[in-house]
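Note that this complex is displayed minus one protein chain, with the remaining chains in position.
Chain naming follows the written order as A and B, and within any one chain the residues start at number 1.
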Amino acid sequence: MTLKKIITAAVAASVALTAVHADELKGRGASFPGPVYKAWTSGYFAATGKKVNYTPTGSGDGIKSITKRMVDFAGSDKPLKPAKLKKEKLYMFPSVVGSIVLAYNLDGVKDGELKLSRAAVDAIFTGKAKFWDDAVITKENAGLKLPHAPITTCVRADKSGTTFNFTYFLNKINPEFKVSKKPTWKAGKVVAGKSNSGVSANIQQIKNSIGYIEYSYKIKLGLPAAQVENKEGKFINPTVASFQDAAKYASWTPANDFYAVIGDPAGATSYPIVAATFILLPEEKTETNKQVTAFMDWAYANGDKAAADLGYVPLPSSTKDEIRKYWEAKGIK
Amino acid sequence: MNRLLLNKIVLILSTVSAFIGIGFLFWILITLTYKGLAGVHFETFTKDLVEGGIRNLLVGQFTMALMATLVAVPLGVLAGIYLREYGHGSKFASVIRTLSDVMTSAPSIVIGVFVFAILVDPFGGYNGWAGIVALAIMMLPIIIGTTDNMLALVPKELREAGIALGGSKHKIILQIVLQAAKVGVTTGILLSFARIIGETAPLLFTSANNQFFTMDLTGQFPSLTVSIYNLATYPDEASRNLAWAASFILTAIVLFINLTGRYFTRNKH
Partner (left out) sequence: MGGKLFRNFSFFSATLSFFLLVGIFAILFTYAQESMHTFGFDFLYTEIWEPGEDDEGGIFGGYIPIMGTLMSTLIAMILATPLAMGIAIFLTEIAPGQIVKPFSIAIELLAAIPSIIYGMWGLFYFAPIVQLLFGGNGVGLLTAGIVLAIMVIPFMAAITRDSMNTTPDVLKESAYAIGATKFEVIKDVIMPYSKGGIIGSIILSLGRALGETMAVAFLIGSVMTVPKVITDPTTSIPVLLANNFAEAQDLEISSMYYLALILFVVSFTVIALAKFYFFGRKKH
């Protein structure tokens, strides 16, 4: 440990790296909101000439980057518990709500035709169902001709908030399934991809595959996605309307830095796999925090349409106001 | 087995393997040209990644590779001179020579990890300098190797003539020996430049990437290769086409530099 310190100090001393203040905000993390952040940063750049450089790597990378203070802000779809935030000296607030769809690559099965019961989702991702014509799947899909082909599940190679929110849903169905950013998958055939893009590309490429991706990736690529059985036993198509219905059940409060996992909500018309995505800020960097909140403020005011176009659900305006108050209270507005 | 038949079989198999090798080269090049040219437009070169072009990426990649060359070339040439002109025949020189040969094949990702530990972690962020250092570390042993080999080709008589004229050793080295080996050394530099400009692994967590145009080496720096890695696994057609276009341009640059280098040496010998 001391050797490590000595080496670090020696190198730090011998290399003169002057910290020039760059004129752009740096963010890394969650790929789940990647498309909407991209739209927002481009719009913000066009409107104000200010650069926000967001790299959609994955929530794990975002959390690490911000705890190590390597970036000005981070994106994470996994909300951090208040204790963790306190320990790492971070602020947190949600930016937008999105949803996770189960996209598949099955010859002859069109978008929304496949119905997946909660038992089927569990069976597929825990490896209990190995083939597409397993009884647990065919039970709800009498009209479809599902092949006797092995199921390939497409998952994330990196630590992911999308995975966290998806495993949160799996855990609601089957408590034995651990909620994790990067679980050890027990399914028979697993292929991993980097970020939501990598998983989407794998689903596109691999026949008889199924994977979990953020909704806007499905829309952009025209991938077919399944109807999923919600808490009340209804099969729900992933649509902006069913996400909005689901988002109504979310409750956020500034008291715990808006900590909330909103997956598997109540309501007969709610799509079950929804998630909020969060921004993390370092407490001590007041100056850059103000720039980040200025950007987010702009996005809350002007970005709803871009978000909705991409298939995200903008936060309710009451929540936005709560967040603005939270910024004021923390002195970062 | 009939020895003439056996002879024939082996010769045919060898010829077939040579054509398989060439076949792969053409397969890759044709694919690249076909997919790449489709994605190359005028805007590809005038816009930055954030707007769907590669201008900032090309500038970033070249900046890092050139800066790395500026670091690695003087050090590498000097080291090569020491090995051949001063330390030649000594135990020390032969150990250093072997070590630097080994460095040539060191896994590039490990060099990335090393530079992350010394230049990213302690300074709190990915930065262009770290990318430059990582590339320079990749380049250094190659330059040492070629300088060493090229100086070895310079005839002894030249050095002796220099001594006879009363030149001091370092002047003989700089003005006579290095001059004589100039073409070879330059080619070596060109070839190693071609090698590092296509590197990805050492840049992944040193310079990382930037979608905007920047010349600020203390922050995340745009990289063509890292962008290709990201874009290629993006599912949308536009990103993928851009990845193909970028790959095509990168390969064209690398092969062009290679061929130029080879052309120079061919004229010489």
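The working rule: a contact is a pair of C-beta atoms (placed from the backbone, for glycine too) under 8 Å apart; a residue touches a chain by one contact, two chains touch by 3 or more.
What you see is a predicted model, and the numbers here were worked out from it, not measured in a lab.
Hidden chain, full complex: it touches shown chains A, B. Screening A:136, A:157, A:240 or A:294 against the full complex identifies A:157 as the residue touching the chain left out. Although one chain is not drawn, the whole complex shows that of B:102, B:163 or B:215 it is B:102 that touches it.
The omitted chain makes contact with chain B at the following residues, 3-4, 6-7, 10-11, 13-18, 20-22, 24-25, 27-28, 31-32, 74-76, 78-79, 81-83, 85-87, 93, 95-103, 105-114, 116-118, 137, 140-141, 144, 168-171, 173-174, 194-195, 198-201, 204-205, 208, 225, 228-229, 232-233, 243-244, 247, 250-251, 254-255, 258-259, 262. For chain A, the residues in touch with the chain missing from this view are 1, 3-4, 7, 57-58, 60-61, 63-64, 67-68, 80-81, 84, 152, 155, 157-159, 181-182, 184-185, 189-194, 202, 205-206, 209.
Convention: only the chains that are shown with their structure count from here on.
Taking each chain's centre as the mean of its C-alpha atoms, chain A lies 38 Å from chain B. Across the complex, chain A is touched by residues 50, 118-127, 129, 208-212, 214, 216, 218-220, 230, 233-236, 239 of chain B. Here chain A touches chain B in the complex through residues 7-8, 11-12, 15, 17-20, 22, 24, 26, 41-42, 45, 51, 53, 55, 68-71, 193-195, 197-198, 200-201, 204, 217, 220-221, going by the rule given at the top.
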